[in-house]
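Submitted below is the structure of interest, expressed as structure tokens.
After this line comes chain A, so read on.
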Amino acid sequence: MIKFDSKSPIYLQVMNEIKKQLALGEIKPGDKLPSSRELAVLYSINPNTASRVYKELEAMGICFKKRGLGTFVTKEINMIKPIKQDMARDYVIAFITSMRDLGYKKEEIIDILKNKEWDNGID
Partner candidate 1 sequence: MLKLLKYELLRRKKVLIAFGITTFVLELMILNFVRLQDRSSIFSLLFLGLLAIGLIAWVFINTIENYYSDFKKNQGILLFLTPIKGQSLVLSKLIIALIQIVGATLIFGFCVWLANGVAVNAGYTGLINLISSCTGMDGLEISMMEFTDQIRPLQGQLPVRLLVGEGVLIMLLDFFSNIMIAFTAITIGRTLLSRNSLNWLYALLIYFGLTIVLQFITGAVVMPFILTDIYHLDAGAQVTLKVSEGFAFAQKIILIDGLISVFVIISGFFVSSVLINKKIDI
Partner candidate 2 sequence: MELIKTTNLSKKFGRNIALDGVEISLEAGKIYGVLGPNGSGKSTLMRLISGLYSKSNGHIEAFSNPLSVESKKHIAYMPTESFFYDYMNIGSTAMYFSDFFEDFDNDRFDLLLKEMGLEKSMKIPSLSSGMNAKLRVALTMSRKATVYLIDEPLNGVDLVARDLILKTVINSLSQDNLIVLSSHQIDIIENVLDEVIFLKEGTIVLNKEAEDARASSGKSIVQLYKEVFKDA
């Protein structure tokens, strides 16, 4: 159950959630994923949206459907690493964009990161 924000489509947010679980190893290659119906119930979303999540993930090669058996995570391990990298990249871009919005320049951003002034809240 995640809190959805209205900035981006729900299916994308669920996809990211699944990708995150993959990157973290909470879901492993070859694992069986919940049916789209179960996914809808799990996240309290529309079943069509849930279907779309899997459709998009399938298009990305992250999962595939085995007729009559369900949807499974790809066994190809070299699919997983790029996911982690992609997500990290997305987060960094989002971070830099937000900082730029605040008025920080590139060097200032690097300094802040180096100084670890932001360290307090994170261990």
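Here, a residue touches a chain if its C-beta (ideal position, glycine included) is under 8 Å from a C-beta of that chain, and two chains touch if they have at least 3 such contacts; residues count from 1.
Candidates were picked such that all candidates are chains of the complex that A comes from, given by their letters.
This one's a predicted model, so the numbers in the text were calculated from it and none came from an experiment.
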Complex member touching chain A, one of 1 or 2: 2
In the complex, chain A residues that touch candidate 2: 4-7, 9-10, 37, 40-41, 43-49
